[in-house]
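Okay, here's the structure, questions in a sec.
For this view, one protein chain was removed and the others were kept in their places.
Entry: chain A
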């Protein structure tokens, strides 16, 4: 869903950016070399913490079972420590854009909604609370105009096509 917003991506400084080893793994982009190093760091830190904790606790606690259970707690803290070190060493491969929706873009969204739902419904059918909310958000006119367009168009499907051909059509 975010791909269509990819256009402004050229704005951040891309001088030293190395994009040769980028892959999508488990839903997000990583640099494969960084991934290998991060996994190594995290494995060493987490297992190291666990082994150390087990060794020390086995000397202190009487019950070997309790020592093992607490060692696992330290092992999990070790995982978090490993993750934190990896986060400090390797920066995210993401561009985050602070972005406010522009009016033309909003009309496209309303058109998409019309296509999915078949009809935008009527504002008169909603409660005053919903109308007040729409007014507060500055969306009332958007939906009212779209509703009027839908009513003048012969059918819902045609309205979707029609409006997408003229992105700013019907807006006063």
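Simple rule for what comes next: a residue touches a chain if its C-beta (ideal position, glycine included) is under 8 Å from a C-beta of that chain, and two chains touch if they have at least 3 such contacts; residues count from 1.
As a convention for this text, contacts and distances are computed from a predicted model.
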Absent chain [UniProt protein name; select from "Molybdopterin synthase catalytic subunit", "Urease accessory protein UreG", "Tripartite tricarboxylate transporter permease" or "Cytochrome c55X"]: "Tripartite tricarboxylate transporter permease"
Touching residues on chain A - with respect to the absent chain: 1-2, 5-6, 8-9, 17, 19, 22-32, 34-35, 38-39, 41-43, 45-47, 50, 66, 68-73, 75-76, 78-80, 82-84, 86-87, 90-101, 105-106, 108-110, 112-114, 117, 119-123, 125-127, 129-130, 133-134, 136-137, 139, 142-143
